[in-house]
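For reference, the structure discussed in these notes is given below.
Of the protein chains in this complex, all but one are displayed in their positions.
Chain IDs A and B follow the sequence of writing; residue 1 opens each chain.
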Amino acid sequence: MSSKGFIKSYSIIRNNQAILNGEEFLKGAPEDDFATFIRSLYKRLEITHSPFYKMDDMCKLGLMATELILKDAAIKEKYTETEIGVVLSNSSSSLHTDTSYYETVRDKNNYFPSPAVFVYTLPNIVIGEICIRNKIKGENTFFIFEEYNPEFITDYVNNLFSSGKLKSCIAGWVEFCEGKYEVFLYLAESDQGDNTIKHTTEQIKKIYNF
Amino acid sequence: MEDLVNQLKVQIIKALKLEDVKPEDINPTAPLFGDGLGLDSIDALELIVLLEKEYGLRVENAASAKKIFLSIQSMADYIAEHKKA
Partner (left out) sequence: MSRKVVITGLGVISSIGNNVQENYNSLTSLKPGIGHIQNLDTVHKNIIPVSEVKFSDKDLAHMAEFDMSRPVTRTTLLGIIAAREAYHSAGLDKVAKLRTGFISATSVGGMGKTEMLYQKYLDPADNGDFMKFLETHDCGESTERIAEALGIKDYMTTISTACSSSANSIMLGARMIKAGMLDRVIAGGVDSLTVFTINGFNTLMILDKEHCRPFDDSRQGLNLGEGAGYIVIESEEAAKAGNRPILAEVSGYANTNDAYHQTASSPDGQGAFLAMKKALEVAGLTAEEIDYINVHGTGTPNNDLSEGTAMTRLFGTQVPKFSSTKSYTGHTLGACGGIEAVYSTLSIMNKTIFPNINFKVKMKELDLAPETSLLSGVDIKSVLSNSFGFGGNNSALVFKKI
């Protein structure tokens, strides 16, 4: 059976709040909309990645959550680009952006399908953006579940570790639908190192109440 | 012509979501792709949509697109020439 990995860092972004390893990293004003909040998180993280502005909301969300968990993780020093994977999930796929795209084509008299919106009409594009930004080339998959399924994701990732395919993996949940958003991402590693949280469903339920 | 160039700058910044860029930062003769503004192939397709939406001009093929989208100036020249006709 598969051996278990460990959780190095984790982030939660919801209700205008970003949490890193259980501590508040940024809190937006209650009246801020998502665009304002995620922009202030981008500024607060002090990164320069101009494609950020072109991304759809789900990609912005996934990318910022990834920035948080990788901030102090030094994965580039520890692993080669194919030893790091990304396994994500959500429940409404890319529906939020599918709807935006539909808005560009629904009126025959104002029919200007946007290529830049079209490229975001797939859920796994968020994996692509994370990989492009961080030069990650390992195993990656996007699953769609009705709700967050930590049993499945931990099994899947631990199996990638025990089969030797990956040494570390960004995993979790990235959901954006009808203005509501919720992301829980963590960095799992196959080696214990100085990690204290085991990569199991029980531990995930402790650090993330969903 | 200068008005057209400035108008194009604003439209491009908006259409391509170049939030970090200000109109006065763009040199109208600098290349749009590669080293200049660093646009990519998806941006190129958005520029084609922009020309059609804002100026009613259609770009027929990749070869002519390459010439039209060399710089803001070449876009403005193309618009000025074809709008008259």
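Simple rule for what comes next: a contact is a pair of C-beta atoms (placed from the backbone, for glycine too) under 8 Å apart; a residue touches a chain by one contact, two chains touch by 3 or more.
Predicted model, so just to flag it, every value in this text is computed and none were measured.
When the whole complex is considered, the residue among A:136, A:153, A:170 or A:204 that touches the unshown chain is A:136. Which of B:40, B:54 or B:77 touches the hidden chain is settled by the complete complex: it is B:40.
The set of subunit A residues touching the chain not shown comprises 81-82, 113, 115, 119, 125, 128-129, 131-132, 135-137, 140. Touching residues on subunit B toward the chain that is not drawn are 40-42, 45, 61-62, 65.
What we mean here is this: only the chains that are shown with their structure count from here on.
One inter-chain figure worth recording: subunit A and subunit B are separated by 33 Å, centre to centre, where each centre is the mean of the chain's CA atoms. Taken together, the subunit A residues at the contact with subunit B in this complex read 50, 53-54, 112-116, 119. The touching residues of subunit B, counted against subunit A in their complex, run 16-20, 38, 42-43, 45-46, 49, 52-53.
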